[in-house]
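Reading through the structure tokens given below for one structure.
Note that one protein chain is taken out, while the other chains of the complex remain in position.
== chain A ==
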Amino acid sequence: MAEPKVKYDRQLRIWGEQGQAALEKSSICLLNCGPTGSETLKNLVLGGIGSITVVDGSKVEVGDLGNNFLVDESSVGQSKAKCVSSFLQELNDSVKAKFVEEYPEALIETNPSFFSQFTLVIATQLVESSMIKLDRICREANVILIFARSYGLTGFVRISLKEHTVIESKPEHFLDDLRLNNPWLELKSFADSIDLTVQDPVAHKHIPYVVILVKMADEWAKSHGGKLPSTREQKKEFKDLLKARMVSQDEDNYKEAIEASFKVFAPRGISLDLQRILNDSSSEVDSNSSDFWVLVAALKEFIANEGGGEAPLEGSIPDMTSSTEQYINLQNIYLAKAEADFLVMEQLVRSILKKIGRDSNSIPKATIRSFCKNARKLRVCRYRSIEDEFNSPNLPELQKYLTDEDSSGGATFVGRGAMAPPKPLNFHIAVGIYILLRAVDRFAANYNSFPGQFDSATDEDIPRLKSAAISLLSDLGCNGTALAEDLINEMCRFGAAELHAVAALVGGIASQEVIKLITRQFVPMSGTYIFNGIDHKSQLLSL
């Protein structure tokens, strides 16, 4: 057997040992193992998920051989769940694979407690009514739920849980935490100890830009009543002052300083996003609060007191032109301040834990440390229940999508970089798909089959689907809005087909969201992702 660490090397570089451990500890339940569910689970099994249980009551048919890689000739007539789970077992023998030959609808009706044993449930190809029931069950049991569906060239993915908090959100582009606009004592002293007017040209061009900017900002503030450059003219003047200090054209450190001067002009303190989290009612903690909110409560206190309006220092600095010695010294100053902030936070956390009646050591040091490093990047994701969304979707948003008034995205690039004005119809198809995917379920409830499911009925089904869609729109409060006729026809044409390529795509997206949810790293998607395989203008709808 391959050494587990090496096999997972390429993914460990993304989510690290802790993320991998979280995956290996979790147990997943899959409902329905057609291609959509099978492909979702395949990706997770390859990644080393702890255990899987495949639930499906159907038998393998000849038609399944044409769209599902996880069943083969020899399994025709056998339980599909059994077949898929044994292929998955073969794919990764460190995963524990089980199957249950039952229709998910039956389990949902008669055995809801079945779901409480799992970390997460992946529910594929369920209709509206089952989605609502399962959602209630999982919310009760605190089990993460994710829906995925493929329908012809369309599909959707929707996460459902009350709240998901992320400390390690790992955003791609996030401003470093240099505090050039608000240096603390040790940083200021270090800057003071360095002479910008040093004669030696090599030394002159190896002073790190952080030092240059801290000194220049201080000089400016002294002659401007303690304030930093704020108007356009002032910012230009500041940059000119920097330029004037260059003694030759090849001084990269000064060029970096000029480029980074916007960090001096940036407002002090914390972002609006973080402020919103601090103001959330969950930050008033009690014994039921999660560790995340206890940490947020401590953060709130820190910012109001020792932090002086700032979050704990992140502690790392980007590479910059500098002598090795000055760079290392600078690095150590940032690390020391981050450590000091961490120690204060640690005390705050412990005292809050005591106050709410919990063991003051119940949140590990490592967690507090990680929280401090990531304090500016915290994310809180909340998801409406399926029932709420289905019965009362966000009407203004729905109408915006239906009329396509706010057409952002889908611009045309002409040549290199120039853009033509945005094209309309970017949300129109996606929201049409959203409505129609619910309308086909209503249709099925009435006629016991999906529109176009059988060749003979396709023509009659078109007007029936259309009226199901119209009545749904009316129920939701959107009378009179029309859906594209072409789209209605296409949905009938699809006849509830589960195409492999669409299933693989939708399954790929669902599996990726599962990874983010379980590792608690990176940010899961919000809202409902509507896959539009017709022209690939897929959209996220926030209803």
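Some observations on this one:
Rule of thumb we're sticking to: a residue touches a chain if its C-beta (ideal position, glycine included) is under 8 Å from a C-beta of that chain, and two chains touch if they have at least 3 such contacts; residues count from 1.
Basically, contacts and distances are computed from a predicted model.
Look at the chain that isn't drawn here: its UniProt entry, checked against "NEDD8-activating enzyme E1 catalytic subunit", "Serine/threonine-protein phosphatase 2A 55 kDa regulatory subunit B", "GPI-anchor transamidase" or "Large ribosomal subunit protein uL14m", names it "NEDD8-activating enzyme E1 catalytic subunit".
Among A:G66, A:G309, A:P364 or A:P463, the one in contact with the hidden chain is A:G66.
The chain omitted from view is touched by exactly one of A:L46, A:L196, A:L241 or A:V380, namely A:L46. Screening A:Q11, A:S27 or A:S385 against the full complex identifies A:Q11 as the residue touching the chain left out.
Listed here are the chain A residues that touch the chain not shown: 1-3, 6-11, 13-14, 35, 39, 42-43, 46-48, 61-63, 65-69, 72-73, 91, 152-153, 169-172, 206, 319-324, 327-328, 409-416, 452, 454-456, 458, 485-487, 489-490, 493-495, 497-502, 504-505, 507-509, 511-513, 515-516, 522-526, 529, 533-538, 540.
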